[in-house]
Structure formats: structure tokens, C-alpha cells
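Right after this comes chain A.
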Amino acid sequence: MTKKIYEELQENCECARICGDYAEIVPDSLPDCALFLKDNGYDYLDMITASDHIDEFILTYTFKNLKDKDDVMLRASVSRENPEIPSLSNIWIGADFQERELYDLMGIIFTGHNNLKRIVLWDGFEGHPQRKDYKNVA
Partner candidate 1 sequence: MTRHFGQGMLKGMKVTLKNLIRGPITTQYPEQKLNLAKRERGISLVWDKDKCIGCYTCESACPHGSIHIETESTPVETGNTAPCVKKCPAHVDAAKYVRAIGQGDPSEAVAIIRERLPLPSVCAYICAHPCESACSRGSIDAPVAIRKLKRYAIENEDGSWMKNVKNKPASGKAVAIIGAGPAGLTAAYYLLRAGHKVTIFEDLPKPGGMMLVGIPRYRLPEDILMKDVKVIEDMGCEFKYNTRIEDPQALLKQGYDALLLATGAHEAGGLGVPGEEDPRVYGGAYFLKDVTFGRNRPIGDRVVIVGGGNTAIDCCRTALRLGAKDVRVLYRRTKSEMPADPLEVEDAVDEGIKFQFLVSPVKVYDENGQFKMECQEMRLGAEDASGRRRPEPIPGSNFVLDVDTVIPATSQYPIVPDSFGVTKDRSSRIQVDKEMATEVPGVYAAGDNVLGPATVIEAVAQGRIAASSIDKYLGGDGNIEEHLAKGLPLPEREGAPSSEYLHKFEYIDEERRHNTFDSVELSWAKEVAEAEANRCIRCDLKYPVTKYELKGGQCIYCSLCVESCPFDALYASNEYERATYTVKDQTLDKEYLGAAPKSSYFHPELDETLPEQTLLLNLDKDIPEPKEEAAEGEKKEAK
Partner candidate 2 sequence: MSLRTEEFVVNVGPQHPSTHGVFRMRFTLDGEIVKDVEPIFGYLHRGVEKLMEMRTYKQGIPMTDRLDYVSAINNNWPYVLAVEELAGISVPQRAEFMRVIMSEMQRISSHILAVGSQMNDMGSFYTVFMYMFREREKLTDLMEMVTGQRMMYNYMRFGGVSMDFPAEFVPQLKKFIKVFPKYMAEYEDMLYDNEIFLARTKGVGCFKPEDAINISTSGPVLRSTGVDYDLRRDKPYSVYDKFEFDVPVGKNGDVYDRVWVRMEEMKQSVRIIEQALDMMPGGNRFCSKVPVALHIPEGFTYKEIESPRGMLGCYLESDGSDKPYRCHFRAPAFINLTALKTMLVGQKLADAIIIFGSVDLSMGEVDR
Partner candidate 3 sequence: MDDAVLVTTIGATPWYENFWVHLAIGAVVAIAFFFFFIVMYIWTERRVIGLFQGRLGPNRVGPLGLIQSVADVIKVMFKEDIVPDKSDKLLFWLAPFMAFVPVMMILAVVPFSENFQIVNLNVGILYVLAVSAISSIGVFMSGYAGNNKYGLIGGMRGLAQFISYEIPLILSLASLVLISNTFSVNGLVQAQTLPNILMMPLAFVVYFVASLAEISRTPFDIVECDSEIVAGFNIEYSSMKFAMLYLVEYGEAVVTSVLVATLFLGGWHGFFIDGPIPLIIKMVLVFLFILWIRATLPRLRVDQSMGFCWKFLLPVALVNLLFTAARMTFFPDLSNWIVIPASFVFTAIVIYLFAGLFKPGRKVAEND
């Protein structure tokens, strides 16, 4: 019994596909899906993470509705050649550091992020250590 919010999400952002307790979306439609959620009470961006599945990166976003105590999960997959996805840091300031960390460790470029530099590693570091194919260059 998928949640009501997912049905609404599917009507508004046409590219969302519901499976079980999370929604698969196309990367470019991420901002308006997020805005849609924000207007319907899911205004707390909980977590952004990414995992490297060799030919693609799967990004997972979770949102919370603090009033009705409900969670929503969005997942988007981004190809390995150009790992681009619109950034949420202008809607949620909380996304700023998490996106920079993913850029730093996973090498995913968040378009529209105003200060996308390495957060955890020093700037001269080449390569993205969290990737599966990262050979220890040093």
C-alpha cells in the first residue's frame, strides 16, 4: 500500500516511478520533485547519499514531514560518464555540505551548487576515493 504522497508525486512530476516504499525519478526532475514535496509538508531534507554501481551512480534522497512524522525516499541514477545532477543547496542550505562531500568522495557534480569544492580532502588530491575503481594512487 504505497503512501498517498507518492501518488501525488507521480501525477505532478511525470517522470517519477513508484516501487515499494521509494520513488525512482529522473535526475533533471529532482528540483521540482523536491519543491513539490516541500510544499506538501515534507520540508525537512534528511539525508543525501550515493552509491557506485559500476556503470551508474544511484543517489538517494530522504525527506521528512516533521508534523505527520512521515518519511519519503527518492532515488535517481546518474550515468558514470557525466555524473551530473541539479543541486538542492539553493532550496535547502542543509544540502550544501552533504553535496560537497559526495562531490569530494564520489565525484558527482551538483550543477548550481555555488561552492562545490572538496570538503574533507585537501584540494590537491586527485581521484575520488569512495569509487569502486579507486586505486590508491599514493
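By our rule, a contact is a pair of C-beta atoms (placed from the backbone, for glycine too) under 8 Å apart; a residue touches a chain by one contact, two chains touch by 3 or more; residues count from 1.
Selection rule, in plain terms: all candidates are chains of the complex that A comes from, given by their letters.
The structure presented is a predicted model; accordingly, all values stated were derived computationally and were not measured.
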Pick out the one candidate among 1, 2 or 3 that is in contact with chain A within this complex. 2
As the complex stands, chain A meets candidate 2 at residues 43-47, 49, 51-52, 60, 62, 64, 66, 69, 71, 73, 92-98, 101, 105, 119-122, 129-130
